[in-house]
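Here the complex is missing one protein chain, while the rest keep their positions.
Labels for the chains are A, B and C, by order of writing; each one numbers its residues from 1.
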């Protein structure tokens, strides 16, 4: 059976795992993130597609991340992501700066089983300068026309949170189609969902249109309000008060430790 | 207003137009095809994504096609596509043989605004041998690793048939996501639909997940049973009897002319 | 036992124990074989293979459009696929395009479909052509839709493993076919006579094993009923199963 407990569902995320997670509007698996911190996962190569906020900050602060690959991390209106910034200026994580469409394209390369994808732009950017895994070629279809090639990005695990799944492991993701690309690109996909429904999501053309087929899904776990304190668009808003509290507490290493004690380890999060 | 008559909707499809159309399961715009034949469109560069059946055969037979780019044309269980086969053996159209994933990838290149897309396979195939617009490079990420690059395919017009649209030009395409890629890749998109609905398809997350946004759609025309005699999956089946009649009549040039007279020009098709 | 039952049984053995079998349109015998493999997997409690019958939305999971089949294969997530050819030659090359010179072909076939890609990336491609004649099995195809083998530096994770015809089963390895078995009622001499290409064979060529009674029962029961939803005519003709009774 695909459906399991949250802790069991996360078992494939081993130390050193290359893990891809989505941006806020696509449903961030925060309950799963807290469970990973409680389990003490280490040395993640975290790919935030294409940006992150609380999730990357808390994983970095908790010492779970060795390498971060993304286009931006911030707390939005609440300002900089404090643990991310401290890790960068302190040199405690390896940062692979990207640009949003490059991460989308590199995952699409893995989705399509090709070794690379081309992308316009980037020439003359220091983002490119510091990415020795990206290459520039003269386009064979142009005339002195340099273009960047991005190697395929094939994560070990894609972790996502969605409104619902059925008993066949089909996960309804709606418009958030980067979740489909993540699942296609990754070796394994783990989904947390708000609820399990009894009908077959693929049986009705209306729900099928927004469904990630269970064929790609390794495990599903129910996590009610599993994006909290971040929003699950169309379902619930962000918990602005809690996020402000996080921004305040995480501003210092000590305050962040207190935050983990209160809201992650003690499970007082709900 | 985006919604218009069938004839007006098809106005952007000029002689010499590069036109992309979908395969049977994605909704073939047959009413629009008959209208184009009645109007006497000429010299189309027809791209059938990735294959075709009745639609390509009838357009070819009616003398509308100069160049055909696709991976296969047949009438399925009813056998070869007679007008297509006659045109090829008679040398009256230019045939650009492709393979299904190459057409998908070349349209995705246009969708992404990149000049080319790589594709595995093809090396050693005569499909590649006769495509001098495709190139083989040594992958910069490999070691003596040849890979095919396909130039972006940017049609002038994408023509599709779908179950419904709303008054904002949003078209519900369900699981048939190649229709989205077609619309993204093409300069203009024309949709025929079974019906116009009053609600905003983008307003409900459930319908939005399967919707091609009106932003990409130039014109919409209602064409009830607009895929007839081909099927519109989840809505109506193929008209097997009529298709058998077509296969029989189109087996000869004379019979095909009779078919056009009876079912296209006289509008006795419904 | 009908020929279709024998062929499906042969193909099921070729499928083996895999995760995902995809079957193209208008392929009732390979579909029977795939569904038989799945029915056996269920009986053994392994829950595989996953079977995708293309062209039937009810029997595929695709929700990402026409490219998903090919992306899925590119990801290494399709283990078995079936291809055929207007011509098939002794190098495993298949021709789905034309006979005669490319400038003025005498015969046109529908086209290559996805073969020029899938032949490279699906680990077990099973060639299936019921017409076993010198017209179809030729020394050299007129047009290579997809080559049977590639140079060692060419990226290739898949290719043909066998050719099943109405007369026999060939296996394919290192760019050549070997006659593995001859179907009951047929002979090696007959196979030689009707095959246009050169092939290897053991001194004693076995007869293709007939399906077991259990296999036949499974095929005529659960498998036939599932098949009727996709191939009603075939299911009625071969297994005597009425589509209407089961298809919803």
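Here is the rule we use: a residue touches a chain if its C-beta (ideal position, glycine included) is under 8 Å from a C-beta of that chain, and two chains touch if they have at least 3 such contacts.
A quick note: this is a predicted structure, and the numbers were derived from the prediction, not measured.
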{"item": "Partners of the unshown chain among those that are drawn", "value": "A, B"}
{"item": "Candidates B:209, B:230 or B:264 - the one touching the absent chain", "value": "B:209"}
{"item": "Of B:23, B:45 or B:112, the residue in touch with the unshown chain", "value": "B:112"}
{"item": "Selected residue (touches chain absent from view) among B:180, B:238 or B:260", "value": "B:180"}
{"item": "Listed residues A:14, A:66 or A:88, member touching the removed chain", "value": "A:88"}
{"item": "For chain A, the residues touching the chain missing from this view", "value": "22-23, 25-26, 49-51, 70-74, 76-77, 80-81, 84-85, 88-89, 91, 97-102, 104-105, 108, 119-130, 142, 144-147, 175-181, 233-234"}
{"item": "Residue ranges of chain B at the interface with the undisplayed chain", "value": "110-114, 170, 180, 184-185, 202, 205, 208-216"}
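Note that only the chains that are shown with their structure count from here on.
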{"item": "Shortest chain-hopping distance from chain A out to chain B", "value": "1"}
{"item": "Chain at maximum distance from chain A, centres defined as averaged CA atoms", "value": "C"}
{"item": "Rounded Å distance, chain A centre to chain B centre (Cα mean)", "value": "36"}
{"item": "Centre-of-Cα separation between chain C and chain B, whole angstrom", "value": "28"}
{"item": "Residue numbers of chain A (touch at least two other chains)", "value": "112-114, 205, 208-210"}
{"item": "Touching two or more other chains - residues of chain C", "value": "57, 62-64, 67, 70-71, 74, 121"}
